[in-house]
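My structure is below; once you've seen it, I'll send some questions.
Note that this complex is displayed minus one protein chain, with the remaining chains in position.
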Amino acid sequence: MIADSRLAPRRRLGGTAGILLTGFCSALAAGLLIVILGYVAIQGWGAINPAFVTQLPHPVGVPDGGVGNGIVGTIIIVAIAAVIAVPIGVLTGLYLAVYGRGLSAELIRFLAEVLSGVPSIAIGLFAYTICVKPFAHFSAFSASFAFAVLMLPLMIRTSEEAIRGVPTSIREGALALGLPDYGGVVHVVLPAARPLIVTGLLLAIARVTGETAPLLFTAFGSQFWELNPANPMAVLALQIFTYAISPYDDWHRQAWGGALLLILAVLVLNVGARLALGRHGKKS
Amino acid sequence: MSLELDSPRTVEVSQRGLTARQAIADRVFRIGLVAATLTFVILIAGLFAELVHGSWESLVAFGPKFLWSSEWNPVTNHFGALPFIYGTVVSSAIAILVAGVVGIAAAVFLAEFAPPAVARPISFFIELLAAVPSVVFGLWGLFVLAPFLGSTVDPFIQRYLGFLPMFSGGIYGIGLLTAGLLLALMIVPTVAAIARDLIQAVPNELREASISLGATRWETVVHVVLPSARAGIVGACVLALGRALGETIAATMVIGNRPAISASLFAPSYTLSSVIANEFTEATSSLYLSALLELGLILFVISFIVNGCARILMWSMLRSQGRRP
Partner (left out) sequence: MQPAVVAAKDTVPDLVEIALSAQAVSAWYGSKLAIRDINLDFIRNSITALMGPSGCGKTTFLRCLNRIHESALDARTAGKVLLAGTNIYDADVNPVVTRRRIGMVFQRPNPFPTMSILENVTSGPRYTGMTNEPRELADLAEEALRRAALFDEVKDKLRDPALSLSGGQQQRLCIARALAVKPEVLLMDEPTSALDPLSTLKIEELMEHLAADFTVVIVTHNLQQAARVSHFTAFMLGDADRVGSVVEFAPTGEIFTHPKDSRTEDYITGRFG
């Protein structure tokens, strides 16, 4: 007599329930994005108009008013941060990729990983103690410094991976022509690694564009059109925070509008980075 | 074997060495690489040194007692970190409990059961969730999650479990539980994405061996796949815990910002990072400022240890499978 070839009902049920449960959790996590995005879109859409993105903030009760200075401030601060972070990040990544053998390189990689988990507010405090306190006033530059430190781990890691991803045969091709180290790296290896490095840069920019905590005591915020990085400057994320915790309905409305702008910017950067990566992946 | 040496041609060619400019460029290049790397190391060392330096006054004034003193009084210049440590630990614990369960379950589904057509969009959404700025989470938490919990979920829990101290007391909507749940949402993507990658990294031979013994796919996952990815998954959770511990803006917006220790999860509380965010620009005395910086130092040290452990756990798993991390 052959044993019953069907699975015991308990085992079958357990498996089905498990798959359903894990599937539900995935849907929950993915659904959250849709819920939050949807909510921000619905609430924020009404607040967005030409005045909102071009005008200065108005005092409570005065109609119109916008976050124009915050948008400009965000762009300035992030741009300066990128200018600081890109050379240090790419060169460190290059060092790790080309000469990165042994204990000291492992230690630097470890530090980069750990730095990526250090709370942004602690990095904001660091920026405060070395860029704000000595000059006795808040500045956009100090915010850029904090953002640059926040961008570094990601820049270092993606640069190292991008450069390691360039095939050895290409690197040896440059070597065999008699190019000096820097020549091979600058003219051959870096151009080949560029798409991936740009992807990393876009992701790093997306990461700091939404960052708020370090701004509280670096950029500080401003009611004016401020273009000088040595002065306090308005930043979109900071304006959202300030408006959200205020007691005024009109400001809440503006907070949703600002949140919609911010989330769109961050998502566009993320999706753009992924698309660039995908195209590159297919090509090679 | 002897042979004539200087043919005219070799003389001409050997003059074509590295020009002075090339030699300098090569040198500058090497120095640039080392300088950039040193800059990075100095930045991290500077970060630690500046936090220690800034909090020195407070370190001297309060010593280790700072960690377990619960008085936080700018007027009398008495500062202790316990309420903030309590708020940080409890809100993060709630977050990692919820996010751990949901995230690992989602990772199992995505790595083991979902067909690619389903797994790809869900993974994409979960990864984008990680990109949502914390101030947007905070805004949503403040205006949507907190009122919903305060009006619906919390009273329901209290009706049936109110005899437990953790579910007693007044309900405000904002508070420890709300902050913990909001933080959970924020760190779910971290757990899910890393755990998914680690589960996928488990060698297929293990699965095949288990299936060939007559186990179902579910039993294979529970008894074979998850245990062999355990160290890495724990690492992913610890990493996510680090995120929750340091998260500032979202927590600040929904935790209530009151430096009190209460047994109830419905009560308002305060975290290390949110007190820095709220009070730093208003700190009047230098000791007050120093105490806030010491909170930052505590945060830095905790996150350094937590992240370091997480990385070591994940590396150990990948190493044991003979892969480069």
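By letter and in written order, the chains are A and B; residue numbering begins at 1 in each of them.
In this text, a residue touches a chain if its C-beta (ideal position, glycine included) is under 8 Å from a C-beta of that chain, and two chains touch if they have at least 3 such contacts.
As the structure is a computational prediction, the values presented were derived from the model and not from experiment.
Among the residues A:Gly183, A:Gly200, A:Pro232 or A:Gly258, only A:Gly183 touches the chain that is left out of the figure. When the whole complex is considered, the residue among A:Asp64, A:Glu106 or A:Glu172 that touches the unshown chain is A:Glu172.
In the full complex, chain B makes contact with the omitted chain through residues 1, 3-7, 9-10, 13-14, 16-19, 21-22. Residues of chain A in touch with the missing chain: 101, 167, 169-170, 172-181, 183, 187-188, 191-192, 194.
The working rule: only the chains that are shown with their structure count from here on.
Between chain A and chain B, the centres computed from C-alpha atoms are 15 Å apart.
Within the complex, the chain A residues that touch chain B are 7, 11-12, 14-15, 18-19, 21-30, 32-34, 36, 39-40, 43, 87-88, 90-92, 94-96, 98-99, 108, 110-123, 125-126, 128-130, 149, 152, 156, 180-183, 185-186, 206-207, 209-213, 216-217, 220, 237, 240-241, 244-245, 252, 255-256, 259, 262-263, 266-267, 270-271.
In the complex of the two chains, the chain B residues touching chain A come out as 18, 22, 25-26, 28-30, 32-37, 39-41, 43-44, 46-47, 50-51, 53-54, 101-103, 105-106, 108-110, 113-114, 121-122, 125-129, 131-140, 142-144, 185, 188-189, 192, 216-219, 221-222, 239, 242-243, 245-249, 253, 273, 276-277, 280-281, 293, 296-297, 299-300, 303-304, 306-308, 310-311.
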